[in-house]
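These notes are about the structure you will find just below.
Every protein chain except one is present and positioned as in the full complex.
Our next item is subunit A:
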Amino acid sequence: MSEVTNQPRRKSPVESLSQESREKLKNLNADIISTRKIGRVERFFGKENYRILKGLVTTPTSIVGLILIAFFVLIALAAPVIAPPLPNTDPYQMPRDGYSAQPKPPMSEWKSDVPPTPGWYTFFTGKEEWVHLMGTSSNAYDIFYGVIWGTRTALKTGVIIEFITLLIGILVGSFAAYYGGKVDNIVMRIVDIFMTLPFLLAALILAAVLMPVLGRSTVPSVIALTAFGWMNYARLIRGDILTVKERDYVLAARVIGVKDRNILFKHIIPNAIFPTLVIASMDIGTYVLNFAALSFLGIGTQIGYADWGQILSFARDWITQLGTYWYIVVYPGIVLVLFVLGWNLVGDAVRDVMDPKLRKLQESSQEG
């Protein structure tokens, strides 16, 4: 229960009215105009955000994208069922069938250290013996296993990178917008400098520096990609906060005596953050692609970790014979492309719904 300040209580407006005029007011309620009917979802998200969400689930390309994403999420969730790991081993370590450097083609027999045969395989083929569905890469790693468990790696690293990047971006952007003036100017110049760096090259260098220190794992790539990825979000949120800051309801909050910090957290950020959140979440595909690129270049997880980029990197040893060993590239390549495509389709739709005018402008200026 809140305390009520002990100054003499002022009469409430209604109390101060005569009975007669109260009655009069009641009658005047008749002039109420009927309000627009609004669903619960729209009420929860607010009009503008609802429009964006609605656009997401009604644009055809976006629907295709969402289906692709849902497909990968399902694969990631069901990985232990689709490709059961060897008992008592790290499931993210791809099982290997011996030590042969020579890749084996799809459907070839599994010889040693065979993981449990998945139930679905037996169900469809009636066979008990597990095979290399997509063949093996150099050093006899099972490609199918890597592709399935690599989906988990992709989603996990994608989400983590996105989350940290977004957090940094939002903190920096809000800080700049909130303090404004010189602070804003300096922070945004730093952002500009970061933006001029070629993203992947900068991340590559940083990850290469970090790897000897931190060891082989997903961590160096995650740090490197985060370090050079936050600037766009900082810009976005800053712009939106600056716009929202000028809205009358923020002034109204000051007029009724809301403290500055509460204005920021209750009135400004909730109204500014949604577009940044949506745009950012659609960048997961790009982060996964970049993560795979670093992996391909040999920076990242330990050898044998289930990770699309790494499987692709095995192809480097067979670059002259890819006609024969096409399966090392094609299977992980296809999943990576589909994964990125899914996010990009949704991302494009989001940007379209959010700002169709700006988008058209950009396109025409690129053409012209």
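Following the convention adopted for this analysis, a residue touches a chain if its C-beta (ideal position, glycine included) is under 8 Å from a C-beta of that chain, and two chains touch if they have at least 3 such contacts; residues count from 1.
Note that in this section contacts and distances are computed from a predicted model.
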UniProt protein name of the chain not shown, from "Tetrathionate reductase subunit B", "Oxidoreductase", "Oligopeptide transport system ATP-binding protein" or "Gluconate 2-dehydrogenase subunit 3 family protein" = "Oligopeptide transport system ATP-binding protein"
Full-complex contact with the absent chain, from A:T89, A:N185 or A:Q321 = A:N185
Which of these, A:V209, A:L251 or A:I334, touches the one chain of the complex that we don't see?
-> A:L251
From A:S62, A:Q93, A:T157 or A:N271, residue that would touch the chain that is not displayed = A:N271
What is the set of subunit A residues that contact the non-displayed chain in the whole complex?
-> 1-5, 10-14, 16-17, 21, 25-26, 28-29, 31-33, 35-36, 38, 43, 46-48, 181-182, 185, 189, 247-249, 251-259, 267, 270-271
